[in-house]
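Supplied in structure tokens, the structure appears directly below.
Of the protein chains in this complex, one is absent; all others appear in place.
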Amino acid sequence: MALIRELAFQGAQMLVVLLLAPLLTGFVRKVKARLLRRQGPPLLQPYLDLIRLTRKDVVLANNASWLFRAIPYIVFAGTWVAVSLVPTFRSGLVFSWSADLIAIIALLGSARFFLALAGLDVGTSFGGIGSSREVMIASLAEPAMLMIVFTLALVAGSTQLSTMAAFMVSPEVGLRVSLGLALIALLMVAIAENARIPIDNPATHLELTMVHEAMVLEYSGRHLALIELSAALKLLLYISLVGCLFTPWGIAGPDASVQAIAAGAVLYLAKLAAGGFLLALFETAIAKMRVFRVPAFLGAALMLGLLATLLLFVSRSL
Amino acid sequence: MTFDALSGVLLIPALSAGLLAALPGYRLTARLNVLAAFLSFATAVSLFVVEPTSGPYLLVDDLNKVFIVLTTFVGFTTAVFSANYIGHEIEIGRLTPTYVRFYHAMYQVLMFAMNLALVANNIGLMWVAIELATLTTVLMVGIYRTHEALEAAWKYFILGSVGIALALFGTILIYMAAKPVIGEGVSAMVWTVLVMHAAKFDPALLNVAFVFLLLGYGTKVGLAPLHAWLPDAHAEGPTPISAVLSGLLLNVALYALLRFKMLLALNPAAIAPGPLMVTMGLISCVFAAFMLYKRRDIKRMFAYSSIEHMGIIVFAFGMGGPLANFAGLLHMTMHSLTKSAIFFAVGHIAQVKGTQKIADMGGLTVTHPVLGWGLVLGVVAIAGLPPLGIFMSEFLVVSSTFAREPWLVLILVFGILVGLGGMFLRLNGIVFGEPVGPSAKAEASYVPMFAHLAIVAMAGVYLPPALVTGFQNVARLLG
Amino acid sequence: MRGITFDVAHMLAGSLVLVSFMQLYQDRLYALLNIFALHALILAASVAWQAFIQDAPHLYLTAMIALVFKAIVIPVALHRIIVKLGIHREIETAVGVGPAMLLGMGLVALSMVVMLRVTAEADPLAREDLAFALSVVLLGLLMMVTRRNAVSQVIGFMSLENGLVLAATGAKGMPLVVEISVAFSVLIAFIVIGIFLFRIRERFDTVDLQALDRFRGERR
Partner (left out) sequence: MMVVYALYGVAALLALAPIAIVLGAAPRTQGPVLGVATSVVYGASLIVTLSLCIIALLSLFEYSQSPSLVTLPLGLPWIGAHFRIDALAAFFLVVVNLGGAAASLFALGYGRHEHSPLRVLPFYPAYLAAMNLVVMADDAFSFLVSWEFMSLTSWALVVARHQVRENLRAGYIYLLMASFGTLALLLSFGLLAGPDGHYAFDAMRASHPPAALAALVLLLVLVGAGSKAGVVPLHAWLPLAHPAAPSHVSALMSGVMTKVAVYGFVRIVFDLLGPPDWWWSMVVLGVGGITAVMGVLYALMEHDLKRLLAYHTVENIGIIFIGLGLALAFKAHGMPLAAALALTAGLFHVFNHSVFKSLLFFGAGSVLNATGTRDMEHLGGLIHRMPQTAFVFLVGCVAISALPPLNGFVSEWLTFQAILLSPQLPSWGLKFMVPAVGALLALSAALAAACFVKAFGVSFLGRARTPAAARATETDSNSLAAMYFLAALCLVAGILPGFIIDALAPVTKSLVGFSMPHQAGVEWLSIVPIAESRSSYNGLLVFVFVVLSGSIAAFAIHRLASDKLRRAPAWDCGYPDSSSATQYTASSFAQPIRRVYGTSVFHAREIGEMPPPGATAPARLKVELRDLIWIAAYAPVAAAIDYAAEKLNVLQFLTIRRYLSLVFTALVLLLLVLAIWP
């Protein structure tokens, strides 16, 4: 009985994130437009785009292989599973122990791995640019992310997201330099991972500046829809990750009352909104940097992460 | 005296030498040569069965039994090889029948001399025998009468004679040291007696004596820096002689050294012979290893490798101790077998290619697979790679002495490694790559080569207990 | 009596060393030959004296050999060779005479030091004798090393070997002395013949380098 309830929660969570993701993207776009004094697309535009794309035929390059057609599903699945394991409004998801934070990072990693392959499959120069830059960025972003995970895991004594979140609300966290550093690093990584300004520009179609867009250049129709959706999911994932790690307040416990859960849900939406708003604000405030400045940016994130880990011992020896 | 195995190993070569000198026709003499060599080998083996009594002049104990059997065996296989080899030499007219007759006679004289040196119970007699062996080899090295051959022989002769002189002076000194204790006359030169009284000898005299003996016989062993004659003598003489030189004569000289080492070891007041030997061993090993790199003549290269291994052996004996001595004996045996096997292969290769220049041979494993792989196997063995015998001895030498003398052993290991590098650097060019030079069919007798290699291979993984106990006794003798 | 015998032996041996020194500073071949003849002569005398005092008749044979072979036959033969090869001019030395002499001094000193460590109960005669013999040997070797000329190197070798015979005869009752001296004479004969046969003109050196270069290609 309890199991079924848990499964239901799990399913609900998965559906929620799936449904919320495009909204979040739309919200960010809207806010950006507003900050630029533009009207901007309607809030639900992403949904419409997705639907339209899925309706269209796929136009496939002549020499695209079976792998090219399989990849959108793989990427989507990987991202979706990853995000569905992040506690959003209720921690202690039934399957959360099937993958801890490291595994979630790795899942996103495999999604990226296949996306990069897709960039190379058709054999165009732009795809190549995209993939090669993507892996270069990833080669710095992933270690940085892992260092952040180290920091948090060492603080919380666990890599299990639910446990971490639970620990983060508990009083013995205290204010720590490491956590601050970790937060900054995490934000930097999140920006890079989601191909946002200043690393990459989700809206650009100026070839030489594209990274993510260049990889998926050859995709169309439902394939493109899936990839857009997984991109949105990824954004959601990172924001909720920041949410549940650094602002874990309100996340309902495993055996919480309905009200608590409702409150958690509301709070969660608020967090998403806040995150999206800040992101939009940041993006409008800053200019995109040259591709070969990116390593410096992410290297800084990596250093911050490492520093955070090392400072732990100084702040309080565990 | 009555004919026992002891006098057998001496008489058979001596008589057959005379006979071979008299008989014409190389086929016959070659066969006779093989036969004689085999007979003396058989008699030598019989030494293990019935141990003859040692007299004032001749002696048999565990130490020289090992040497005698090894010598006669390699002598026998080399005779088999040389029968085939000389035939080819006559066909291409490098040797005339007269010279061949002389060659065979000399071969047996050499055998006689070496056996005599081994069984001699009298240091004077031993000296005479070793010098006789040296002079015979001088003659055989020069047998081709080419300019280089003569020059090599001449170099060998001069350096050899100086060695002779030094060794004699050492012998005299030993006598002088022994005389006050033992009394005048022959008995003061008899091993068995000397060993008994060694403790009471005058240490200072013994020291000087050992220095001279070390240099005198060390010249024959080919220790650097006394080695100069060795590479040329190996390179310019007929290949069977190179095999015998590397495989046997060096051992015989080494045997003499060992005897005197034992003598010194028995006298507490005298200097320890170990350090001297260790030093010379290390010098020879490292020096020869480096010399391998620039070699262009295949036989000269393997001659240098002999120097290297003599260095290792002398090092082992110098370190002393049951394990190291055992290793030294084993290494010596394995080296004789392997090196002569290599020279068999090299002899055929040189005959096929019509040159000894390494640059003019290549891709042997393609054109002459048996010879080529035989050579590879030989080099693998000599480089001390398992599962062949030399690996075992090197294993024992290094592992048993590292705990005692780390730095010295590091030098030795360095030498071994460098030597291996030089060896394989050249080997690559000879056996692999595109074939170079004539690829005519080789009419070779592979039996001796592979017989030796088979023994070496077997010894690498299994030593018969009898041999082991024998070696262990000897090792204990050597202290 | 003991004293006299000892002194005579001592004197003879010492003079042998002296003559070795004389050899060292000869720079004419003929002169060198004559000095060597003298060397052999003294050796013969000392061997004979040893034969007398040890009353070992076989030593007289050794003395005989030394006298006939070394003091007469060989010098004559070498003289012939010199004439035949026309090399009776100055000996070029690898090391100058002066340094050679100094080296010689050093060697003699060395041999003394080494030998006098011998404890006294080894009978003094043998001890002194050995000291001298050793120095003769070393000087002979030094000669071989410092002279480029084949003939003088042979002479060096022979004086080295004289030292050996001196030692051997000094060793009281040592067997095989005669045989050894014979063997050595044969050896020397070989060398002399070798020089003559192979037309090794000025020096041993000539047979080396160019030959190596030309024939063996061992050298780049």
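We just call them A, B and C in the order they show up, numbering each chain from 1.
Just so we're on the same page, contacts are C-beta pairs under 8 Å (C-beta built on N, C-alpha and C of every residue); 3 or more make two chains touch, one makes a residue touch a chain.
What you are looking at is a predicted structure, and each value in this text was computed from that prediction instead of being measured.
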### Message
One chain isn't displayed here. Which of the visible ones does it touch?
### Response
A, B, C
### Identified contact with the non-displayed chain, of A:Ala12, A:Leu35, A:Ala106 or A:Ile184
A:Ala106
### Message
Among B:Leu23, B:Val195, B:Leu385 or B:Ala451, which one touches the chain that has been omitted from the display?
### Response
B:Leu385
#### Entry: Residue among C:Ile42, C:Ala63, C:Ala100 or C:Val114 that touches the chain left out of view
C:Val114
### Task
Specify the residue from the set C:Ser20, C:Gln54 or C:Gln153 that touches the hidden chain.
C:Gln153
### Message
Applying the definition given at the start, please give the residues of chain A touching the unseen chain.
### Response
51, 54-67, 73-74, 76-78, 80-81, 84, 95, 97-100, 102-103, 106-107, 109-110, 112-113, 116-117, 119-129, 131-133, 135-136, 138-143, 146-147, 150, 153-154, 157-160, 163, 207, 217-218, 220-222, 225-226, 291-292, 295, 302, 305-306, 309-310, 312-313, 317-318
### Query
Can you list where chain C touches the absent chain?
94, 107, 110-111, 113-114, 117, 138, 141-142, 144-145, 147-148, 153, 203-205, 207-209, 212, 218-219
### Interface with the unshown chain - residue positions in chain B
154-155, 158-159, 162-163, 166, 204, 207-208, 211-212, 214-215, 219, 225-226, 228-229, 231, 271, 276, 287, 290-294, 321, 323, 365, 369, 380, 383, 385-387, 391-392, 395-396, 398-404, 409-410, 413, 416-418, 420-422, 424-425, 428, 432-434, 460-463, 465, 468
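Here is the rule we go by: only the chains that are shown with their structure count from here on.
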### Query
Among the chains, which has its CA centre at the largest distance from chain C's?
A
### Summary
chain A and chain B have mean C-alpha positions lying a whole-number Å distance apart equal to 78
### Query
How many Å are there between the centre of chain B and the centre of chain C, using C-alpha atoms for each centre?
31
### Message
Quick check: how many Å separate the C-alpha centres of chain A and chain C?
### Response
99
### Where chain A touches two or more other chains at once, by residue number
none
## Note on the structure
Counting only contacts in the complex, chain C reaches chain B at residues 114-115, 117-119, 121-123, 126, 130, 133-134, 137, 141, 144, 157, 160-161, 163-164, 167-168, 171-176, 179-180, 183-184, 187, 190-191, 194, 198, 200, 204, 207-208, 211, 215-218
### Query
Hey, which residues of chain B end up touching chain C in the complex?
124, 128, 131, 146-148, 150-151, 154-155, 157-158, 161-162, 164-165, 168-169, 172-173, 175-177, 179-180, 184-186, 188-189, 202, 204-205, 208, 235, 295-297, 300, 357
